[in-house]
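Here the structure comes first, spelled out in structure tokens, and everything after it is commentary.
Note that one protein chain of the assembly has been removed; the remaining protein chains are unaltered in position.
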């Protein structure tokens, strides 16, 4: 069921963001403790990957709900939603 | 009109790929001529960006045609196309 | 002076990480408040970029201090530090 599926996804995204927030705090602590640059850098790379996973989850949710509803409803708003999604994906890929 | 739009997009994508092919050949030549590493590296960064633009064009085309048609047609194939597109976007973001 | 320069850089990195932590918390709040997916996604893209800036700052620091010291000291440890840095940069580029 779509609504339940959405809620589950939303909880997953929230859980991942809470973990990422903790990881960023952990990196700040590593810098304070003068930990070796390469270790700090690898943690930053890991958090970047975790954020991209969240982004991909958001893209999937958006396509599966907002875009699908707009396209299934017919009319011009489907094409507008597709354009808007493609532009946001472009900003993600460039980031 | 969708078909005409598609053809134009396809031509644009082909034109960009032809240009990228030439740029890659140019980078190979720079390496042969022992050009300064940083100049070569910057060209590689530029071509990577150009390829990502092509990828974003393909994502847009795909959402605007294949995915839109599947979703508008109703049935389970819309959701399948969405999943497939999200997975390909994930591979792109991770690349 | 190198030591002072390092301290300043470290403070800058810490300040950026604190800001990023707040941004991640802000994204979690946006998800809780059911804000529009595209807005949330754009914030994730922005934080990804901010993290990459931190990563680049760390790479610069590392090259300017640890790697420079090892190379200037002579011996095999310079080459080892270069290899280690290149591998960490590779993990960053792939993230």
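For this structure, a couple of remarks:
Order of writing sets the chain letters: A, B and C. Residues in each chain are counted from 1.
In this section, a contact is a pair of C-beta atoms (placed from the backbone, for glycine too) under 8 Å apart; a residue touches a chain by one contact, two chains touch by 3 or more.
Quick caveat, the model's predicted, so the values are computed rather than measured.
Not every partner is drawn; the one left out touches chain C at residues 49, 52, 55-56, 59-60, 63-64, 67-68, 71-72, 74, 78-79, 82-83, 85-86, 89-90, 92-94. Considering the complete assembly, chain B touches the hidden chain via residues 10, 13-14, 17-18, 20-21, 24-25, 27-28, 31-32, 36-38, 40-42, 44-49, 51-52, 54-55, 58-59, 61-62, 65-66, 84-85, 88, 91-92, 94-95.
Please note the rule applied: only the chains that are shown with their structure count from here on.
The centroid of the Cα atoms in chain A and the matching centroid in chain C are 19 Å apart. Counting only residues that touch two or more partner chains, chain C has 94.
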